[in-house]
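Omission of a single protein chain aside, the complex is shown with its protein chains in their original locations.
Here is chain A:
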């Protein structure tokens, strides 16, 4: 089929064909014509105008009432033409904003990227998937001489503001001296930073854990963060990693209790954000029990595979439209 041309003679031919034969082909071509017109920013009143002109050529003795009524229609369509143009300009604006945000998102990824450390005897898996383009969750490995630190934070809220706060957390943490790397101390320092710099309506929950391979201990503190799970390999049992503490930024001088646990061979530490525990399926929230079930089913797999499978499970449950950012980390002591 030849390409539909937007001109009077073409339209007149189509119209004539239709009026004579009343066939579907002409209607199909009229549809093509209509699509092309939208693409080329041709407004409805112009099409009506072409229609009137074509009709007048085909029927030179067009009754005045018909002619006038078509002019009336033309007048009535003017606002639709304007709306179309505005819609198109808003669409361009939207795609500009989207590309700006995606630049910001890739910048964020670079800024917040963290390399999975190689530590013999420790199997580490981590995943963080944003609900929108920008991530309001954040995790970070901090390797020091004797320990591996793991920071995991979640901003209440999503999108760009959440993502901006995360960069702040990351860079404040980098500026703390090595001697201040105790979990409770890190949270106390960050609390002050957040309290001073972040809008009071924005809350950040955070978990900081520090694994010491030599002493086989895991010390941690939490600022109102979703409790993780501890897997006792020997007993094949899971336990909540409970830790008390206020969310970051609520008061200026919050203190955080530090806990310490001995890690045995095969034990796992599972940390997550509430995007995992509060993932919604239809109208209901997924229960922690259900998450635990999925983890249990996969706990025999390598760390990265466990977190990947848990993510896939819940992404599928939500039809791949995450409602909140999803982050999960799993550490397993192998020897």
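The rule is short, and it goes like this: a contact is a pair of C-beta atoms (placed from the backbone, for glycine too) under 8 Å apart; a residue touches a chain by one contact, two chains touch by 3 or more; residues count from 1.
FYI, contacts and distances are computed from a predicted model.
Participant: Can you match the unshown chain of the complex to its UniProt protein name from these: "Anti-sigma regulatory factor", "Sortase (Surface protein transpeptidase)", "Sarcosine oxidase subunit alpha" or "ABC transporter permease"?
Facilitator: "Anti-sigma regulatory factor"
Participant: Among the options A:31, A:75 or A:236, which residue touches the chain absent from this view?
Facilitator: Once the missing chain is taken into account, the touching residue is A:75.
Participant: One chain isn't shown here. Among A:49, A:192 or A:232, which residue touches it?
Facilitator: With A:49, A:192 or A:232 as choices, the missing chain is touched by A:49.
Participant: Among A:85, A:144 or A:312, choose the residue that contacts the chain missing from this document, as touch is defined above.
Facilitator: Hidden-chain contact among the options goes to A:85.
Participant: Going by the touch rule given at the top, which residues of chain A touch the chain that is not shown?
Facilitator: The missing chain touches chain A at positions 45-46, 49, 52, 71, 74-75, 78-87, 89-90, 93.
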